[in-house]
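A single protein chain has been omitted from the complex, and every remaining protein chain is retained in its original position.
Order as written gives the chain letters A, B and C; numbering starts at 1 within each chain.
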Amino acid sequence: MRPHLHLWLIPILPLVGAAINGLLGRRFSHRVVTLVGNVFVGASCAWAWRVFAQFLSLPHEMVPYVHDYATWIRAGSFAASYGLYLDQLSMVMVLVVTSVGFLIHIYSIGYMAHEGGYYRFFSYLNLFMFFMLTLVLANNYLVMFIGWEGVGLASYLLIGFFFLRDSAASAGKKAFIVTRIGDLGFLIALFLLIKHFGSLDFSHLFPAISKLGIESAGPGLLTAIGLLLMTGAAGKSAQLPLYVWLPDAMEGPTPVSALIHAATMVTAGVYMVARSHVIFSRAPAAMLVVAIIGCLTALFAATIGMAQTDIKKVLAYSTISQLGYMFLACGVAAYSAGIFHLMTHAFFKGLLFLAAGSVIHALDGEQDMRRMGGLRKHIPGTFWTMTAATFAISGIFPFAGFFSKDEILWNAFSSEHGSWIFWAVGLLTAFLTSFYMFRLWFLTFFGEFRGIEAGVSEHGYGHIHESPKVMLIPLAILAVLSVVGGWIGWPESLGGVQHFDQFLAPVFGGHAEAAVTAAEHSKELLLAGISVLAALLGLLLAWVLYQRRQDLPDKIAAALGWLYNTVRDKYYVDEGYAAAFVQPLIKGSTYILWRGVDAGAIDATANESAEGAEHVSDALRHMQSGNVRSYAGWVAAGAAVVIAYMVYMGVR
Amino acid sequence: MLELVLFFVFGTIAVGAAINLLAQRHPINSALSLIVVMASLAALFLLMGAEFLAAIQVIVYAGAIMVLFVFVIMLLNAGEEERTPGSRVAMLLGFPAVVLLAGLVAWTLFARNPHPVPVDLAGRFLGSPAAIAQLLFRDFLLPFEITSILILIAIMGAVVLASPVGTTTGSGSPEQAPARREE
Amino acid sequence: MVPISYYLVLSAILFALGVVGFLIKRNLITLFMSIELMLNAVNLAFVAFAWQWKSLNGQVFVFFVMVVAAAEAAVGLAIIIAVFRTRETLNIDRVNLLKL
Partner (left out) sequence: MLSITTFVIVTVIKIVIALVVLLTAVAYSTWLERKVVGHIQNRWGPQRVGPFGLLQPLADGAKFIFKEDLTPPYVYKPLYLAAPILSLVLALTSISLVPIGNWVTVGGVHTPLEITDVNIGLLIILGITSLSVYGVALAGWSSNSKYSLLGSLRASAQMVSYEIALGLSLVGVLIMSGSLNLREIVDAQGGHMAFWIPRWNIFRWPTQIVAFFVYLTAAFAETNRVPFDLPEAETELVAGYHTEYSSMKFAMFFMAEYANMITVASIATLLFLGGWHGPVFGPGWLQAILPVFWFVLKVFCFIFLYIWIRGTLPRFRYDQLMGFGWKVLFPIAVANVLATSLIVALQK
């Protein structure tokens, strides 16, 4: 008899929380809202861990553990059900999402304490958790798509949380619409799947696809599906060319940026690609595209990140480039590496955002790094956690980032899909990453505080205050995680055991167990060394520029001139999109649709018909003589006509 | 044979009374002739074996509703109806329509099926109270209840409407009587 | 042996007479009576059909028609009383305020 691990509890609990807070929260006290908002997520997190325990002891033939709860759509041969699908991959995702999510919830208690719409915030956050877990646990693409759209909705709501601020509202809209473009591709991919395989159920779909051969000869059906899926993923995970919404999404509260736009939602694309690895691994062309896109995005975003001055913007671009890494991993069929990096990234990037939030909180909402500095002494807790995260993301041994990033780079170099170009770009990106991260680090925490002479927040200096415990504790936990989190993926080359790869092996096939020779090991070690070197180089450069010779950066910027401006202004991509797509759309809808169709045709017909009716009725109203018997006459006539018609029809 | 004779007797009575209803100028006479129509219809119902309906027809229609009419006529002391210029529409439009109606129906019934099926009297006492009750309280229970509620509302409406402004007592009970009769 | 069509014709005649009454009479109460006459005609048709098809539903319908007629009479006559109280007349041609 199969043990029934009640999976449904994991998504439902946050939904309940969201419902309670959303419907009744307005009347609740601050304390109650806090309680409701966190207890349910905490419960779902705890349950997730319990499920994990059971899952490990689950007999081998029962993995993946699938459970259908109800039939949703039944149209002819096609059927979709509300079902949950638990295998190692989704297990990892569930754990990451619930744990990080729970930590960030706790953090938000402190961060949002003084904001309006407190209950609204927690209700949205819980809602997001529900949709994210649905996405992760779905047992067919349709339910996954619900979660997919749902997290989009939640992110829209949360980005526009301060909806009174116009920039926030428009940022929310931007995120929503840009993601839509990708979702269209996703949808079409789903239609193709339905058309050719008649089902969206993972447990039907993947075996069916595995029977097909590899489309090495030339692009075919699977390639098309893969590319379309990649479009969706690019939209959701902010890859080229659809990354533009993520930086603007920083308008939302910082916990939101941490949870949705760093740790979980934006990685949904990676998860989806990994989930569909069966399709991709049979479509080399698609995989190549994925790898290239990932690679380019990583580099591109990293370069932009170098020149940003807004602390959250920097983190946003670094998120994009890290996501690029993950796609690169998927593109070279190193899915487990991608997921590994996803996990570690969730730790340290979440931490980075939270710490940044703590800094902003300390400075009463100041986000510009040029007006920070010397905060090390004022907010030590934040500083130390931030430090851990910075080292982690820069991939310095033995922090978490090192292992995941290094595994990606190694695979990019070694796997049959990879090539040294990918590796080179990856390495360059790693260097840039560590540079801009340490730039941020130095600018924020070292030197002396530049807030006063800049004249912003005139009472800033005295008011720099460390964040409350409720914010520091999650920081601490995440800091620990971003230090040790990577060790479960300790590569053999360093005499460790790849627990992570082995855990995920059943899902992605056993390429992790590829017999690797000592030569391979030495090569891998060499590459690892190089990447660490690059990271240290970045650290050094940042130290030189922003600690020793603080006049240099402006000189360099002046020297580089237009190049620097281009990078600082994000390559004018937004402006380009505006000119290419947005303006034509606005013009067209203004002149053709609005003035022409709506006002010219639709309204006109409505008005004209109304006036005609008025005239007619004006003529007819004299029938209303008020004489009942004349009415009776009309009725009789009408009856006669009806009867006559019926008789006529009967006769014919 | 006997049925045919009875049919023609009562049918002629009904039609005659109906015509009288129109011809009379005093409402009370019209009311009485309408009662006659109803009585003869009750007889026709009996011919068709709807004995329960026949009784009900007499009790409810003749015994209750028409009593109401007579009451109202008495209370309002309605006299001969005065001659006022009617409406042209009623004359020019209504009458042709009526004629057309009657003509069409007659034509349909005769010209369309020239050999009317004679119905055997096997279903003699088809409408025995028991049978009707079976139908009424089993298949048509919901409509039945709804109509009873309708009646209740009608009673209240009648009381409210008919009672002089301010008071709600007054000419209540006569209006209520026939309505209550159904329950 | 009465053919059903006879009954139907009779009911048609009665109905037509009712309509005519509604058209020519002026007294509110008499108009009401014409309506009742039409209802009765319809009842006759119902019973005739019920007889023809050996099904009681027609008769049950007549029952309901009667009930509704009773309610209608109660309310309608009350209305007539109210009208008489305000307009001091029962002549339908004098009760014609409801117009443009």
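One rule holds in what follows: a residue touches a chain if its C-beta (ideal position, glycine included) is under 8 Å from a C-beta of that chain, and two chains touch if they have at least 3 such contacts.
Bear in mind that the values here come from a model prediction, so they are computed numbers and not experimental data.
Engineer: With touch as defined up top, name the shown chains that contact the chain not shown.
Structural biologist: B
Engineer: Write down which of B:Ala18, B:Val58, B:Ala97 or B:Val159 is the residue touching the left-out chain.
Structural biologist: Looking across B:Ala18, B:Val58, B:Ala97 or B:Val159, the contact with the absent chain belongs to B:Val58.
Engineer: From the list B:Ala14, B:Ile35 or B:Leu161, pick the residue that touches the absent chain.
Structural biologist: In the full complex, the listed residue that touches the missing chain is B:Ile35.
Engineer: Touching the left-out chain: which of B:Leu21, B:Val67 or B:Ala97?
Structural biologist: Result: among the candidates, B:Val67 touches the missing chain.
Engineer: Touching the hidden chain in the full complex, which residues of chain B are there? Just list them.
Structural biologist: Chain B touches the chain not shown through residues 2, 28-29, 32, 35, 51-52, 55-56, 58-59, 62-64, 67, 70-71, 74, 125, 128-130, 173-174, 176-178, 180-181.
Note that in this section only the chains that are shown with their structure count from here on.
Engineer: Tell me which has more C-beta contacts between its two chains, A-C or B-C.
Structural biologist: B-C
Engineer: Among the chains, which is located farthest from chain C on the basis of C-alpha centroids?
Structural biologist: Farthest from chain C by mean C-alpha position: A.
Engineer: Where the centres are mean C-alpha positions, what is the separation of chain B from chain C, in Å?
Structural biologist: Taking the average C-alpha coordinate of chain B and of chain C, the gap between them is 6 Å.
Engineer: Going through chain A residue by residue, note those that touch at least 2 other chains and give them in order.
Structural biologist: As it turns out, chain A has residues touching two or more other chains at 625, 627, 629, 632-633, 636.
Engineer: Could you tell me which residues belong to chain B and also touch two or more other chains?
Structural biologist: Residues 86-87, 90-91, 94, 98, 101, 105.
Engineer: Using the touch rule from the top, collect the residues of chain A that touch chain B in their complex.
Structural biologist: Chain A residues touching chain B: 625, 627, 629-630, 632-634, 636-637, 639-640, 643-644, 647, 650-651.
Engineer: Taking the touch rule as given, give the residues of chain B at its contact with chain C in the complex, in rising order.
Structural biologist: 1, 3-4, 7, 11, 14-15, 18-19, 21-22, 27, 30-31, 34, 37-38, 41, 44-45, 47-50, 52-53, 56-57, 60-61, 64-65, 68-69, 72-73, 75-76, 78, 81-87, 90-91, 94-95, 98, 101-102, 105-106, 109-110, 113, 116-123, 126-127, 131-132, 135-136, 140, 143, 147, 150-151, 153-155, 157-162, 164, 171, 175-176, 178-179, 181-182
Engineer: Note which residues of chain A are touching chain C in the complex, please.
Structural biologist: Those in contact with chain C are residues 621-622, 624-629, 632-633, 636.
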